[in-house]
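Beneath this line is the structure, given in structure tokens, with notes to follow.
One chain of protein is taken out of this complex; the other chains stay put.
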Amino acid sequence: MSVAEHDTTDVDAPVPGPRERTVSAITGEGGQELSSRAGMGAKELLREVGAVLRMSESEAAALADIEADPDEDQTMIINMGPQHPSTHGVLRLMLELQGETVLRCKPIIGYLHTGMEKTGEQLTYMQGGTNVTRMDYLSPLNNELAFSLAVEKLLGIDGDIPERAVWMRMLLSELNRMSSHLLFLATNGMDIGAVSMMLYGWREREEVLRFFQKVTGLRMNHNFIRPGGLAADLPAGWRDDVLDILEMLPSRMEEYEILMNGQPIWRERLQGVGVITAREAMALGTSGPILRSTGVAWDLRKHMPYLRYDQVDFDVVVGAYGDAYDRFAIRLNEIRESMRIVYQILDRMPQGDFRVQNKKVTPPPRARIDESMEALIHHFKIFTEGFKVPEGEVYVGIESPRGEIGCYIVSDGSSNPYRMHMRAPSFVNIQAMPHMMRGGMVADAVAVISSVDPVLGEVDR
Amino acid sequence: MGAVQQILDEGLAGIEHNFVTAKIEDLIKWARSRSSWGASFGLACCAIEMMGTGASHYDLSRFGMEVFRASPRQADIMIVAGRVSQKMAPVLRQVYDQMMEPKWVISMGVCASTGGMFNNYAIVQGVDQIVPVDVYAPGCPPTPETLIHAIETLHQLIEDGEIMRRRSENNGGAGVEIFEIPAGATTSVSIGPK
Amino acid sequence: MGQYLPIIALMVLAILFGAGSFLASGLLAPYRPNSAKEAPYECGIVPSRDNPERFPVSFYVIAMLFIMFDIEIIFTYPYAVLHGDLGVYGFVEMVSFSAVFFVAFVYMVAKGALEWGPLQRQSTGAESQANDELVARTQAAGGVRVVGLEGRPGHGEAA
Partner (left out) sequence: MSDNGPAAETQEQLHGCPVIESRGQRVVLVPRGDYVKVMKALVADGFDMLVDLTGVDYLQMPDRNVGAGVVPERFEVVVNLLSISRRERLRVRVQVPGDEPTIATLFDVHPGSEAHERETFDMFGIVFEGHPDLTRILMPEDWQGHPLRKDYDPGRIPVQFKGANA
């Protein structure tokens, strides 16, 4: 077996012919990386140090004790890079350390950039769901919900979605929140060191995924919530499956409580770590459990209700100290709130059809295609060219497990969106990380990443 | 002295096959296939299914992949789980180069295998342009059963020496060359032996 | 001489085993170096900057502390063997010997050699007052459940 010698000489000029050129020589990102302190403007240094609020340098210096920072050669800049067990995907953090203490941090993202917004402009509205559902792959149904609500508002049919479809969407979105939070508990436990938590968290999540597989046919990336309603009706016996999940979970949640926040080690590792105050969280635009951990009670389901969340009563779970322990406790209790909501949905699930009966949007049922020519034409037009959406632009925001997912669509009257932009909660929450990590230890950095619970699919889109 | 020289070149795989060493060679292949550890190269949605396969319900440790080693030094199988973006390609190649021989690559999911549904500027259309792939797992994302089937196929390939034969035949393995397709150039897509 | 035979045999076996495994792996293991394999592993990034050689002094202090106590234990081994014959005199000698070490340790801790802890950030009065105002305003609407209070100062052991 001959082994080609890899020379990592610098990349020479791109010669047209296919020349042997190793790719591994160019992973540096130049301007995007953490540069030394000397060559940086005061504003950028303040931002990387994490002084968020609009303060003058002197104020920030007092608060962020910049003078106490040692000079250049005592600190070490390391890479918590794209391939790292605890960065939840391909997030790359450059940390400036003095011994164990993190002084500066700069998240470098883009390692999973999939050009989804460009692809979104080539797909029709019918196919848009498949593209959007792969952004936040821990709660795909919430992405589809945001996209479908935006398209329905553009079409002007958001008023006449049948009741059953609306309640089914709420059921699926809440179950998806539970499965996403269960995965957070699993990975948060493993990141902090309770490796067995990974197994328990996944054991419950598999139950919820099995229910999704039964309803939508897939464990993930379902493309089940579509503009105009849902792809299919709930299968027979779905009520018992949901009840099984809801009966099984409370006892398991007690197990988690004993395993985790019953232990002093767990509290010691998380309390006082990654602290952020209410005004800083608001200034950075964070949303979801991070904003609520500071005490600000802001949950789109309660304060700007969509679907039928105003007819369902549940509490907004809020923290008090704004640290990693609060975020853990918020997500743990949000599973309980979601269970409360699902119980109410079970009681009030109406009968009826699961898609809007507007001919222009919904393809006719399979049986009718054989009988009527008109149904065949509708079916053909909808699936090949897609339905046309009148001109306009709209922004719809919903509450996903990580924060506010927003879908901004500009349509030019054709069947493809002219511009489709998804506002990803993790993209903004990641920008709050330098602020939380400032001054903490390296092990706390892992706890902060895990408490922010970023999903890189939606960060890089 | 040919045998020692062969071992010096080929390492343990170069042992001549005879009645004395037959059992050693099979033992080596069995050991390599039954205790290969995965390098956690989780990128996107497939990584969640990979974690699901490794977790309690589907339990990859039944097949010897007890733990996903984070550092490439201690890993044998690199499961490329997810879509590989242009920015991630050099990192993937660097981690692959840093893995110790013998190393195998499973390309998990259609995005890693052929770029999947994202045929655009940002995604590398198939990870075999960067690293030599041994087994492709279809699906988006492949269910844990599909991934276990792919891993078992790889184990079988290792066990009956098929993989080493293929590598020596088409000079695959760690020595693959990469060439850059200039942007905008329309290349003919040919499917068939390289 | 006879009583030392097992020790010598053990040492020879150890050396043989060590040398043998190095020889075998040097001889049989495939050796295909390339520059990427020799580069330090930095999460997939080709290392471009060499890190400064200087390390904060707190690591050095910890190392010295460890060596100090390590040597102390080495001296207690002979004492442990002979503590019967040395009687009370030996015991008092050993106690004073380790007391001297302990004083050095207490001094070190008092000087904060082990305080690596995170930099505490002190938020100014006006800042936290503005925060509480904002929080109170948003929670006024009700339907709010505050969690994460177990083990906090002021809140005892929650259920």
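Which chain is which? They are A, B and C, in the order written, and residues in each are numbered from 1.
We take it that a contact is a pair of C-beta atoms (placed from the backbone, for glycine too) under 8 Å apart; a residue touches a chain by one contact, two chains touch by 3 or more.
What you see is a predicted model, and the numbers here were worked out from it, not measured in a lab.
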Hidden-chain contact residue, picked from the options A:E96, A:E404 or A:D453: A:E404
Listed residues A:I77, A:L91 or A:I109, member touching the removed chain: A:I109
Touch with the omitted chain, as defined above, among A:S36, A:Q122, A:Q311 or A:S372: A:Q122
Sole contact to the chain not displayed, among B:Q5, B:S35, B:Q74 or B:N119: B:N119
Residues belonging to subunit A that touch the chain removed from view: 26, 28-32, 41, 43-44, 47, 52-54, 109-110, 113, 115, 117-119, 122, 153-154, 156, 282-287, 296, 298, 303-304, 391-395, 397, 404, 406, 408, 410, 412, 418-419, 421, 423, 427-428, 430-431, 460-461
Residues in subunit B touching the chain absent from view: 86-87, 115, 119-122, 125, 183-184, 186-187, 189, 191
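FYI, only the chains that are shown with their structure count from here on.
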Chain-level touch network, classified as line, ring, star, complete or other: complete
For subunit A, residues contacting two or more additional chains: 3, 6, 24-27, 81-84
Multi-partner residues of subunit B (each touching 2 or more other chains): 10, 90-91, 94-95, 97, 174
Contacting residues of subunit C [partner subunit A, same complex]: 32, 34-36, 42-46, 48-49, 51-52, 54-56, 58-59, 116-124, 127-128, 130-131, 134-135, 138-139, 141, 143-152
Of all residues in subunit B, those that touch subunit A in their complex: 10, 40-45, 47-49, 51-52, 55-57, 68, 70, 82-83, 85-91, 93-95, 97, 117-118, 120-123, 130, 140-141, 143, 167-168, 171, 173-175, 177-180, 182
List of subunit A residues in touch with subunit B within their complex: 1-4, 6, 14, 16, 18-27, 29, 81-85, 89-90, 110-116, 118-119, 130-131, 134, 137-138, 183, 186, 198-200, 202-203, 205-206, 209, 219-221, 456-457, 460
